[in-house]
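A protein chain is absent from this complex, but the other protein chains hold their places.
Order as written gives the chain letters A, B and C; numbering starts at 1 within each chain.
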Amino acid sequence: MRRPLTVGVIGLGYWGPNLLRVLADDPEVAVRWLCDRDAERLERFARRHPWAQTTTRLEQVLDDPETDAVVIATPLSTHFELAAASLAAGKHTFVEKPLAPSAALAGELLARAGRASRLLMCGHTFLYSPPVRAARLMLDAGALGDVYFASSSRVNLGPYRNDVSVVWDLGPHDFSILLYWFGAPPETLRATGRAALASGIADVAFVTMTFPGGVVANVELSWLAPSKLRRTVVVGSEKMLVYEDGAAEPIRVFDRGIQLGTFGRPALSYRTGDTISPHLDGREPLAAELGEFVRAAREGDPLHAQSALALDVVRMTEAAERSLLQGGVAVAVSDGTVAEPRRFRPQAPDVLVEEPAA
Amino acid sequence: MRRPLTVGVIGLGYWGPNLLRVLADDPEVAVRWLCDRDAERLERFARRHPWAQTTTRLEQVLDDPETDAVVIATPLSTHFELAAASLAAGKHTFVEKPLAPSAALAGELLARAGRASRLLMCGHTFLYSPPVRAARLMLDAGALGDVYFASSSRVNLGPYRNDVSVVWDLGPHDFSILLYWFGAPPETLRATGRAALASGIADVAFVTMTFPGGVVANVELSWLAPSKLRRTVVVGSEKMLVYEDGAAEPIRVFDRGIQLGTFGRPALSYRTGDTISPHLDGREPLAAELGEFVRAAREGDPLHAQSALALDVVRMTEAAERSLLQGGVAVAVSDGTVAEPRRFRPQAPDVLVEEPAA
Amino acid sequence: MRRPLTVGVIGLGYWGPNLLRVLADDPEVAVRWLCDRDAERLERFARRHPWAQTTTRLEQVLDDPETDAVVIATPLSTHFELAAASLAAGKHTFVEKPLAPSAALAGELLARAGRASRLLMCGHTFLYSPPVRAARLMLDAGALGDVYFASSSRVNLGPYRNDVSVVWDLGPHDFSILLYWFGAPPETLRATGRAALASGIADVAFVTMTFPGGVVANVELSWLAPSKLRRTVVVGSEKMLVYEDGAAEPIRVFDRGIQLGTFGRPALSYRTGDTISPHLDGREPLAAELGEFVRAAREGDPLHAQSALALDVVRMTEAAERSLLQGGVAVAVSDGTVAEPRRFRPQAPDVLVEEPAA
Partner (left out) sequence: MRRPLTVGVIGLGYWGPNLLRVLADDPEVAVRWLCDRDAERLERFARRHPWAQTTTRLEQVLDDPETDAVVIATPLSTHFELAAASLAAGKHTFVEKPLAPSAALAGELLARAGRASRLLMCGHTFLYSPPVRAARLMLDAGALGDVYFASSSRVNLGPYRNDVSVVWDLGPHDFSILLYWFGAPPETLRATGRAALASGIADVAFVTMTFPGGVVANVELSWLAPSKLRRTVVVGSEKMLVYEDGAAEPIRVFDRGIQLGTFGRPALSYRTGDTISPHLDGREPLAAELGEFVRAAREGDPLHAQSALALDVVRMTEAAERSLLQGGVAVAVSDGTVAEPRRFRPQAPDVLVEEPAA
């Protein structure tokens, strides 16, 4: 058996313990360092992981030549600094999502990883979840026909964040899934929301996107909801797909649709076939994700597609936040500038608005 | 017992038969005329209503001095012309929603009703549904605390319309409910959507509104959905309310919320109390609505508030259609002009977008 | 076009109006008589059916040579007398379920129909419902593999009956469906229940049956339940089927099961495949049922299988009521006698009950 990949885990707050648990269970990994600024918290985790060393100073981890890789689960504002230091120390680096607090910083991290020839991977766990992957397979196979639009809700009562808005907290989940499914970022997006609880931190937002080819998506993000819902509907010309994370049947495929006639007046018909809930593999997404990180670190696979997607997620999030701050103006995802709105049907006369007859 | 109100029913297509059924069951009403352009359809309904006269010509109904009131359930494009003729003939007039295909025409109808001293009422049935009324009572009593936002979905597989967009077909339902609950129209709104099936007729739309005081609402409208859903969530500082039309428990009130601390760093807390599904009165909304029309026609009650709301619904719908056609620009509901976007937090620096450290 | 079948409808209480509505809409039927003991009720229905004659006396209907068939929807205690008179007058006769208040009387009706060469049909509407028929097709095709057991709940808050127990009111629905699906009545059954509200009228009952071949079924019947549920699960070796009447997806087929190993210690495995909700035809069961009655009356089809099933339903219901009254003793369905219990595993020693070691 090969020598395990030696890993330092940085940050043991909300999400870090999950990463630690999965890494500790992976026979291909040796958790060599636990690092957190809170000494008491460190002590608590040390008890369950007696073979790992603990430190409150990142430098100790980075200076250890026996450490192959670093896994970072700290607040967003620190992602760039910590990941840049890790890459500079020659460590393969995993950063929790989103990769960085701006597209410029995210791009810079990618560039540095390239120069250092080290793996940089961002923790978009949903891309490793069986329902998200099953939906991607169906979309790739064209099973839905032409995709018309997507509508998503990701809401719950908290957990509230006081460092970033709901757009930065929850948006990257939906943005990563839509990018993974549709293969390209939207051209423009708009976001409207509200900072209901604390001035300056939006706790609800509605983001509307237009993808190349005309696919429209609407994403509702909120920390203020009576119950948890994480549900995305994708409507195509042949099938409609409902993905509900955490449901007993997370993917449901509806063979339903409307056909219009082609000549003269429409001879409308409705198609209503069977509904199928495909059986999905039960693998834990986090284990699949970290397994991919470990494999790629060992094989020198730079995971270019994953990195490019992580950068696009930051571009979308940044654009959504900017639109939100400016009252919903259209923002171009490519460069974050305010965009010219794309008219829906510019050639058609605005027939519905008539003047009174007299 | 009083002499019944004599009524002519105009239009027996999709919705008219429902109005006819309720009117025929009302002991205070005598259905005197059935009017439709389709003679065969007329014949079919005549068999079940042998005491009513039938005609394919509206003039016959309007010229009959024994007819007190006219109930119109025809395509939107005919609402203005038919209702104007009915008022000119001195009949109390009920028009299916929306009142008219433009705010200008709707306003003109209201003015003519005023000059003719006749009742003009628009069929916003949801305003008479027990769950919508129960929610209004709770909102009026302040039971939800400060209202933060609303999020609504009104989707189904069809029924597809080839004369108007989904915004004109389904939007008035949500717009009327939000107006009834919040007491005033939004200042601006934006709409994004797509004409997936037929060029020029949007079959999906997402409408985002900002109300005076900052309440935000997002409404999803679609004829392309795998299953029927008519659900509105209203989130307030004290309670959250979920209204799902057609559900076994159409109103659910959740005693849930988040409180932030006030001094220095927030001491966050979550409130999670009981959830209540209030018992609701089982009266049929359509019977209540037409009962109100009959009562108001007899008592000379002009139902000013109802008319004003119906006009505001048309303003909102027209603004939403205009925004949709122009790619989602903000449109002022008051006058339908393109509005300056309201910045979310104009005073705050855009701290989240930093430059790379270099 | 053929002359329509002329029909008299007897009884316009709870269910009769539904039969009347469907018959009135059927172009192959002319409703010739409305008959009820309540003159005011008769008057109300006469207004909507002006071409039908009304009477409070059954003889008027039976004496009319122009009346081909009689449809009876009266209390159970009158079924035998009215149906026997109708057959004696040479009318094809439809009786609401259950056919008669005892197996002896039901058998006698069948014999009289045979002697009179007139159709006798019992209103087991569920046998004409698309989900029940779809399940039967799957069972006939062996799609479920070996059927192991069925479990059913038919509960609601009322409607309470003060003339018969819940076993006589709701039991025939489940009994008819199980007979239709499994093709034969159970050998024995037991029923336990309670007359919670009024002495002598059971308002909740649990009926357990053993079918030839070993299939077991449990049926819960109640007028005292917080919400309506009509759900039957059928578990087979290959598939499991859930039928929920009134649900958006009334039939769901689960490809799930457990396989045991064959040699030595079991090598257990679980099968978990896709779940399918087949699309079902939307025809109204009542229209299909009465359509069958009309067709059979015209063609001289005696519907022997339907009659035999209706008789078996009465046998099962009578046996269940008898078991209920005797505290749950096993009753043979064939002749209603108290049966010897069938031992579950007579050959095996009762190993689980050991004595203390010392």
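Everything that follows uses one rule, which is that contacts are C-beta pairs under 8 Å (C-beta built on N, C-alpha and C of every residue); 3 or more make two chains touch, one makes a residue touch a chain.
As the structure is a prediction and not an experimental result, all values here were calculated from the model.
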item	value
Among C:6, C:53, C:78 or C:102, the residue in touch with the chain that has been omitted	C:102
Residue of C:6, C:55, C:78 or C:151 touching the missing chain in the full complex	C:151
Per the touch definition above, residue among C:87, C:204, C:309 or C:333 touching the missing chain	C:204
Selected from B:228, B:279 or B:304 as touching the chain missing from the view	B:279
Chain C residues touching the omitted chain (full complex)	80-81, 84, 101-102, 104-105, 108, 146, 148-149, 151, 153, 157-158, 160, 162, 164-165, 168, 190, 192-200, 202, 204, 206, 208, 210, 214-216, 218, 220, 222-227, 233, 235, 237, 240, 242, 252, 254, 256-258, 260, 265-266, 268, 270, 272, 275, 318, 321-322, 324-330, 336, 341-345, 348, 350, 352-357
Positions on chain B where the hidden chain makes contact	249, 255, 272-279
Chain A residues that touch the omitted chain in the full complex	48, 50, 227, 248
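Please note the rule applied: only the chains that are shown with their structure count from here on.
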item	value
Copies chain A and chain B - rotation angle from C-alpha fit, nearest 5 degrees	180
Chain centre separation in whole Å, for chain C relative to chain B (CA means)	43
Computed distance of Cα centres, chain B from chain A, in Å	37
Approximate Å spacing (C-alpha centroids) for the pair chain A, chain C	53
Sequence positions of chain B contacting 2 or more other chains	227
